[in-house]
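Taking it in order: structure first as structure tokens, then the write-up.
Removed from the display is one protein chain of the complex; every other protein chain stays in position.
So that you can tell them apart, the chains are marked A, B and C in the order they are listed, and the count of residues begins at 1 in each.
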Amino acid sequence: MPDVQASRDHRRIAIDKVGVKHIRYPITLHCPITGGVQHTVARVNMYVGLPHYQKGTHMSRFLEVLNKHHDELRADQIMRVCEDMRKRLAAEEAHLELNFPYFIHKKAPVTHATGMIDIEVSFEAHTSARRDNGRKVGHDFVMGLKVPATSLCPCSKEISLYGAHNQRCEIQAKVRFAPGQHLWIEELFDIVEKAASTQVFAVLKRPDEKWVTEAAYDNPKFVEDIVRDLAVVLDKEDRIRWYQINSENYESIHNHNAYAFIEKDKRVSGRDVGDA
Amino acid sequence: MPDVQASRDHRRIAIDKVGVKHIRYPITLHCPITGGVQHTVARVNMYVGLPHYQKGTHMSRFLEVLNKHHDELRADQIMRVCEDMRKRLAAEEAHLELNFPYFIHKKAPVTHATGMIDIEVSFEAHTSARRDNGRKVGHDFVMGLKVPATSLCPCSKEISLYGAHNQRCEIQAKVRFAPGQHLWIEELFDIVEKAASTQVFAVLKRPDEKWVTEAAYDNPKFVEDIVRDLAVVLDKEDRIRWYQINSENYESIHNHNAYAFIEKDKRVSGRDVGDA
Amino acid sequence: MPDVQASRDHRRIAIDKVGVKHIRYPITLHCPITGGVQHTVARVNMYVGLPHYQKGTHMSRFLEVLNKHHDELRADQIMRVCEDMRKRLAAEEAHLELNFPYFIHKKAPVTHATGMIDIEVSFEAHTSARRDNGRKVGHDFVMGLKVPATSLCPCSKEISLYGAHNQRCEIQAKVRFAPGQHLWIEELFDIVEKAASTQVFAVLKRPDEKWVTEAAYDNPKFVEDIVRDLAVVLDKEDRIRWYQINSENYESIHNHNAYAFIEKDKRVSGRDVGDA
Partner (left out) sequence: MPDVQASRDHRRIAIDKVGVKHIRYPITLHCPITGGVQHTVARVNMYVGLPHYQKGTHMSRFLEVLNKHHDELRADQIMRVCEDMRKRLAAEEAHLELNFPYFIHKKAPVTHATGMIDIEVSFEAHTSARRDNGRKVGHDFVMGLKVPATSLCPCSKEISLYGAHNQRCEIQAKVRFAPGQHLWIEELFDIVEKAASTQVFAVLKRPDEKWVTEAAYDNPKFVEDIVRDLAVVLDKEDRIRWYQINSENYESIHNHNAYAFIEKDKRVSGRDVGDA
């Protein structure tokens, strides 16, 4: 049977990424707190670089790699899976991306009623056999979290006789770790969640609802404050060497959202913060 | 060229709806206030009933009907378009559905700064040549609106020393008109929007933000209150003979939503509201 | 602490459904084939009816019911959960809806390479303590599947010298079971999938790709044929007493979709299929 994909291409155009996208796949993650596991369902993208002289990649091999490693699709193993995919596809570069809901157990602040909060987690793994100026490009891993929380507007509180508009917000943090370091999803979640006016919960009894209402009012934050307060903490966290953070606030007084975004690579000279 | 669709089918199974779905199409609506027009982009679904003995419908004719009537896709003409579609497809029944964003001009409550609020509008037209017990089924038209607004929680206000959680909500109303009657989109919008704790706006200067913050705090409503207050007004509106309403509140203290739903056909004997 | 929700309402308007919507929640289902379990993540809606004289429902109780029954959110237990929710909320009626991805293990047709297909499953449970004309309304359960497959156009095949346009389609079936009967997800999946031109697979090696390509070409089906062939099988399946089926074909030659829909309650007198 002819192998069209393996035939020679003459257009002399290499392809940065080619592969399979939007695969839905069940995965199992290890939970540092309980020592148990958590089952969830991911969306998976798998790509390799294709050299200019090859007509096509072999799409079915991506799925075979995925099935072979179905129980290793977690942060501490994903680079091995990505590397195996690179080799199986005979490629110089490989990209493996996962997005999935993850559940965090939380107790209500007063009654301690138990519940779970669902967050969005992403893993982006990239491995390369290329050399840039003789230096191996190697591995790259980005972990991302999207965390729901509450924001309460400082301006609305300040100018109003009573009340203050507040709303659900989604705070996203993508991070690269310092060499040899890492954070658990639960650790990064704790950092991110604290940047908001207050946290959200699944189960809130009336004493809890009173608590979160007052907590939010006591801690008003603009969307700018959320990303800045998060940046302050991430700047001090030595296990993180790069971050990209944003908050999107679903304003209760508008039909559009407020948004703020900061990116920082700590290895590059700091931000220019010359006086005004 | 053979016409496969027109051939005879022997499975003896009629099809309730067959046609084209998820067509994106530009439409033009007449604006009762300015006397001008509003341009927007709709998602369109077009279906007919197919008798048991016909193998297939003629899909391209749906698009031809749409193109022929491209400037009549508005509430007062849509039944004519639906009827023409029914005839062009030689069908007993026809369904035409449109969903589109629509813009309402609104002034901020204090500074009167101008802006637009985007709502979602749906038209569902159905026409039939069938007779049920000798009586013509005829026409059916449902108009729907999805309106953003603000809800503020009465419980949170009552139990907290200060503040109250509030959030954006989306209130949906679908209505059937009494014979010979109708409401403009703008008229139904006014009714729906008033059911919330307060309205949302595109442009709010600080005096406006103070106003909406205090207005929401002065008018706390559960999701139950929103649909009930809306039902009270729709019950009194004689131009409406049937409604289906709901509100979905994007709770600022949870990562899930609060929801309430009421349906009422005024021609049917009223709700059973016997005492508790 | 005051219980605002429990206070008396004077608008005399009952609410059909009130509760929580769009909760993301991990669930575990039993697998009839392996005897093992399958873990997945659902979207959950939980509603009750609210009598006219009660101001509000108690939202946190829905989550408590969900957490209490977290390992019973499966077809054979869901009615019990729904019933418990109805009682916990002191309501006459309760509605519990789950939507989740589910994975079916399938072997490629020639090489028998293994892989999983993801489908969408829905459970809709409804329980009522109401009596209609002295008769208990009781329980209602609807199971739904959305299954990806391939459709190949008979008209395109017939009129073209070679080739035929084909595309992914999504076939949806919602069913109610006859008293005391049920089908496993896997059983209904098998029925639904067979209605298409051919099946889709996760892993296809070249001999498999040849097989599915030729199989689709040998079995051309309009969107009308898919729903009709499915209806024929469901009509004969005595464990099913009601169905609602549709297919949406993502036409490869258009930027819109073809769609067909049939609903049938077998207890009602059959369709009118009088001769043409």
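In the analysis below, contacts are C-beta pairs under 8 Å (C-beta built on N, C-alpha and C of every residue); 3 or more make two chains touch, one makes a residue touch a chain.
Bear in mind the structure is a predicted one, so any value in this text is a computation, not a measurement.
When the missing chain is restored to the complex, the residue among A:22, A:135, A:236 or A:267 that touches it is A:22. Among C:4, C:94, C:175 or C:212, the one in contact with the hidden chain is C:212. Residues of chain A in touch with the missing chain: 1-2, 4-5, 9, 11-24, 45, 47, 50-57, 59, 154-155, 158-159, 222-225, 227-229, 231-232, 248, 255-263, 271-273, 275-276.
Take chain C: the residues that touch the chain left off the picture are 117-118, 148, 150, 152-153, 155-156, 159-168, 198, 200-202, 204, 206, 209-210, 212-214, 216-217, 250-256. Of the residues in chain B, those that touch the hidden partner chain are 1, 3, 23-26, 28, 38-41, 60, 63-64, 67, 101, 103, 113-116, 118, 202-207, 210.
Keep this in mind: only the chains that are shown with their structure count from here on.
The chain with its Cα centre farthest from the Cα centre of chain A is B. With centres taken as mean C-alpha coordinates, the chain found closest to the middle of all protein C-alpha atoms is C. Chain A and chain C carry the same sequence, and matching their CA atoms takes a turn of 180 degrees, rounded to a multiple of 5. One finds 31 Å separating the Cα centroids of chain A and chain C. Annotation: 36 Å between the Cα-based centres of chain A and chain B.
For chain B, the set of residues that touch two or more other chains comprises 155, 159, 254-256.
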